[in-house]
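This is the structure, below, for whatever I ask next.
Of the protein chains in this complex, all but one are displayed in their positions.
Chains: A and B, in written order; residue numbering restarts at 1 for each.
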Amino acid sequence: MSGGEFYRASSVQEALDLLAKYGAKAHVLAGGTDIMVKVNRRQLAPEVLVYIGECGLNYIKDLGDKVVIGGATPFAEILRSDVVKQKLPLLAEAVKHIGTPAIRNVGTIGGNLVTASPAADSSVPLLALGASVKLASKSGERVVPLEAFFKGPGETVRKPDELLVEVIIPVPDKDVKFAYHKIGRRKAGTLSVVAGAVIFKAEGGAPRGTAIARDQACYFEKCSQARVVLNAVAPTPLVAKKASALLEGSALDAELIAKVAKTAAEETSPIDDVRASAWYRRQASEGLVKSLLERIVA
Amino acid sequence: MALNVVGQRVKRYDGLAHVAGETRFVDDVIVPGTLVVKGLRSPVPKGKIKSLDVSAAEKVPGVVAVMTHKDVPNNRYGWGGDQYVLAEDHVRYRGELIAVVAAENEDAALEAVDKMKLEIEEQEPVFDPLEAMKPGAPKVRPEGNIFMYGDSPCRKIIFGDVNEGFKKADIIVEGKYHHQGLKHAQMEPHVSLAVPEATGRLTIYTVSQAMYFHLTWVCNIVGLPMSKVRMIGGTVGGGFGAKNDVHADHIAALLALKTGRPVKWRWTREEDLLFSTFRGSWDMEFKDGVTKDGRLVARQVKSIRDSGAYTSLNAYVVDKHCFLVAGPYFIPNVYVEGYCVYTNKPPASSMRGFGITPATYAGEMQMNKIAEALGMDPWELRFKNAFREGEMTATQRVLDSVALIETMQALAGLVGKELPPHLKAMASTQKREG
Partner (left out) sequence: MYTLELKVNGRAYKVEVKATTTLLQVLREKLGITGPKVGCETGDCGACSVLVNGKLVKACITNALTVHGKEVLTVEGLGRPGAFHPLQLAFHEHYAAQCGFCTPGMLMAAKALLDENPKPTRDEVKEALSGNLCRCTGYVKIVDAIMAAAGEKA
């Protein structure tokens, strides 16, 4: 084992040239928090490493109705960003629960998505927000909705010569309701057993905490643009389509909350692994979605 | 009288070295030219080794030595003397060491391990100690799955007459408890560095928690007198009982002697978690006879320890468990049986309390259960039964300097429990009535 080759790309163009040249032999290296673990555990001996940490892909831009984040932006930068805090509080909340400070200092949003772990934590808020990713290669660029990006555990539609250069996140309306929660084996530094987000636009809600809100079983008269998202309970991060559809256009009451939670759990196809059993994950999914909706209406 | 240490806050003598990053743990001892080690471990929990061919491994560039059991002067070791330095014809747990290689670097060592040709006939394993005790269970070892205390399959403690005790009881409270297996997860993984010297002496930098025991083992394994082997220990990055067994010293020593070079073996965290000793699980069954006013008059316990594939400290762990499972309470009639049962797991061994921690867990759960059955405050039950000065334990030891009642009184204050006057007035020195 010679140990392979290492290139430090100083621009996106240089990175794309290297990927074009080496194709499937090349492994992009961003923060290394996934790839170096595999190297240390002898699960991967990369022939070519293309380091993209200093090629200009570390940025967060406010484009008004959307926020774009460079593919090699570390989570710590996303947490620190006022734009994200103000415009994408759901993303900010989820990123807090990824890894530990040292992991967030270098671990990137692009690396998290391309690793395509079913438990990838940034995928939950990003799917809920309807984000897309921009993939670039020497021969051009394409934008893929995140929902169409994941194919299976560790598999995406990315071609070997493509770089994930940007994550594009539509800014939701100010009055959307959302909630996020991660269930792990510990409070920090642990992968998800299941994490989930619920987001929707609500119309005609009774004022919070009022007698009306409590007496009327109906919390909101109409929900729209609803999404229920879970990770670590299917081969890819999961948009629970049927559960989301139940919310769409409906009045939200306790009965619907229970139904949405149950439906979301039915849409999962979890496995047993070291973190939890399939049985537990399915139970937890139902409880999680229920508590997220209850948190929103509380 | 002014005391220098008692009652004073004393700083750690090694504290400043710790915060300076100067404390030299075994892995921090760096000797130029040191070889690294990797091992071929059993891929199956139980099997018969049909053949092992290491010739290709020996030819890998950078490999300096390969060893199998044939190269070990004395291949048996361990607290029970039943472990194999390197497996001979059988393997009894996944991860059991079969062959080792010393090489100039990790890549070469790993390649050599990959090139070893091992043919193994997998056999039916048993993992659950309760299953392993049944007649007809797959045999972990040819002589059977239960450690023999002389001619008894269990350690017994007999004090008074438990059946007479049950007759005097108003109620019988039974309880079954399971304590899961646990890994120490000490921060410093197992590691050893062995440095041969021109004088014929061998110096071993060890993480051992039981260095002088281990010194005799290593001398025996490598076939050197104790005057030729020096162990340097004392700086341990956490042990918690994990380092009461030899994990790496003997292999580093053998390879250092074979190659004439310094040899370091550091287990990966994964190896440490999967294959080093751990606290085996426990299954404990209690039957207690209690009077209406809350006196324990009889306790019968049957405990089963999952010991993994080899004896290690398990027999001793079961001993200590049996000695103490009746708890810090005066019970005139006690009968305990403790079994040390083999399964196809890595050898279990000591961890923080040698079997007493699970005994305390189960025993105190049982006390709560009794209190509930009697409708009595669990504090009251414990005070009523707590040992007093001069009372005798189930192992027939007369106690002095007893202070459980006083300790509980202090504890009540700390947790904000208001004790009734008669418990506040109680003292260990008062003789028990009746």
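Following the convention adopted for this analysis, a residue touches a chain if its C-beta (ideal position, glycine included) is under 8 Å from a C-beta of that chain, and two chains touch if they have at least 3 such contacts.
These figures come from a predicted structure and were not determined experimentally.
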Touch criterion as defined above, residue of B:179, B:214 or B:266 at the omitted chain: B:266
From the list A:102, A:143, A:217 or A:298, pick the residue that touches the absent chain. A:102
Going by the contact rule already stated, which one of B:81, B:223 or B:238 would touch the omitted chain in the full complex? B:238
Going by the contact rule already stated, which one of A:3, A:23, A:204 or A:249 would touch the omitted chain in the full complex? A:3
Logged for chain B, residues touching the omitted partner chain are 11-12, 14-21, 23-25, 27-28, 30, 184-189, 236-238, 240, 266, 268-269
Applying the definition given at the start, please give the residues of chain A touching the unseen chain. 2-6, 8, 29, 32-33, 36-37, 39-41, 45-46, 49, 51, 53, 76, 99-103, 105-106, 187-189
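Quick note on the criterion: only the chains that are shown with their structure count from here on.
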Averaged-CA centre spacing for the pair chain B and chain A, given as whole angstrom: 43
